[in-house]
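Taken from a larger complex, these chains appear in their original positions, while the remainder are omitted.
The first chain written gets the first letter, and so on, giving A and B; residue counts start at 1 in each chain.
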Amino acid sequence: MDEIEVEYCTEADLDDPVFVEGLPGVGHVGKLVAEHLIEEADSTRIARVYSEHFPPQVGIDEDGVASLAHAEIYAIETEGRDLVVLTGDHQAGDSMGHYHLAAAFLDEAERQGADTVYALGGVPTGELIEEYSVLGAVSEESIREELEAVGVEFRSEEPTGGIVGTSGLLLGLGGRRGFDAACLMGETSGYLVDPKSARAVLEILQDRLNFEVPFEALDDRAEEMEEVINRLQDMEEAQSPGSGEDLRYIG
Amino acid sequence: MDEIEVEYCTEADLDDPVFVEGLPGVGHVGKLVAEHLIEEADSTRIARVYSEHFPPQVGIDEDGVASLAHAEIYAIETEGRDLVVLTGDHQAGDSMGHYHLAAAFLDEAERQGADTVYALGGVPTGELIEEYSVLGAVSEESIREELEAVGVEFRSEEPTGGIVGTSGLLLGLGGRRGFDAACLMGETSGYLVDPKSARAVLEILQDRLNFEVPFEALDDRAEEMEEVINRLQDMEEAQSPGSGEDLRYIG
């Protein structure tokens, strides 16, 4: 196997598509959006990307069949802009691997004719969220206005620590290679998988690219997460029975 | 020395052999089976594999003679299917090393004419085991039936975290290269070297490949482990004398 190996599945014939990345990260926001798009819209897998920078690992499916760690690229045709969606279960395990994989992903974006890249993710606030804002960062100032028009917020020097991993590099390397690249980051507590934050990012994406997918599946997952949180709170109360009432006020 | 260096010892002339891997891992299950096969069956060492991805280390034998960290490949002729058995004291120390070594092991499998790979290992349950099941995972669904026929269990999306290391990659890379690859994982507590779990895996392997080796040595090691566990429990009781009786109920 080469350092990075792209296995092509089906040829796609997309019209001026946008490259959308949703790999695992804070609150799994980006991955939730990407998976929702793949399930709810008219999607075709066009490639698998294998790499020795992914962990030496296989995943096991419902039939006991193993698949080597990889990322997947899907073509999605919409009534608005077409999409090329990158998702998967892993990010690179080392710094050099991050650079090489991000470069390979941009090669695939180019191959599909995309000149715009949206890297999706979450930005941790450390607190439970009432209203789910979406924070933006761009490769060039000229892209900012069209994103602000659909509700993306831009805040000076935020996120404070910059953007790390594939999303950051798609912005940084993508910008240097001439892509119009933006990162759309849903605010999320950072403690849990956050389908509500994913919905906020998806709404922005739909507005910007003029397509629509049903939200039900994402809302269902949000409800499941609510139940998980409630169960966790109940367990905590059960463990410290005397302080139960106080906890209800706080939580 | 090259990144990976294979030193051939004896030429083997095997008939349609199966490649069997048993390197160190959970409960040392895979390694116990591999070593037992090498000792109890008619085995010949055919190659040593050295690599700078193994730790920078030598082992010392009973005569004080050092040998550089390596893996070993043995040819075993049985009354059923012949075997090519890979074992050793080390796995790769880095992710890239895992990929490169697994690829080299598959090259050797190919060189010996094997088109089937069985990667042996343990799967941790976190509890003491009463009945030793063997969990399976396969590179293609078509292989599953013949393994279920000899008692291998398949459970949806288990092991939950996938399979990591050489066993995982032999399945993942092997499947991509056209091998029929399966992982056979003996259930084990995960806390101790587990000869009983190894025996369970070996029984499956014998049934599947129509050969037989005596179990005595493995049973003896199982008894030794029982004694170790008993001594550990005695020590624990001695340290908390008052709670001795209770512990007997728990342990």
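Annotations for the structure displayed:
The rule is simple: contacts are C-beta pairs under 8 Å (C-beta built on N, C-alpha and C of every residue); 3 or more make two chains touch, one makes a residue touch a chain.
All figures in this text were calculated on a predicted structure; none of them were measured in a lab.
The complex is a homo-oligomer: 2 chains are shown here, and the full assembly described by the structure file contains 4 identical copies.
The definition used in the following text is that only the chains that are shown with their structure count from here on.
Overlaying the C-alpha trace of chain A on that of chain B calls for a turn of 90°, given as a multiple of 5.
A straight line joining the Cα centres of chain A and chain B is 38 Å long.
The touching residues of chain B, counted against chain A in their complex, run 92, 95-96, 98-100, 102-103, 136-141, 144, 154-159, 162-166, 168-169, 171-173, 175-176, 181, 183. Remark: chain A residues 1, 50, 52-69, 93-94 touch chain B in the complex.
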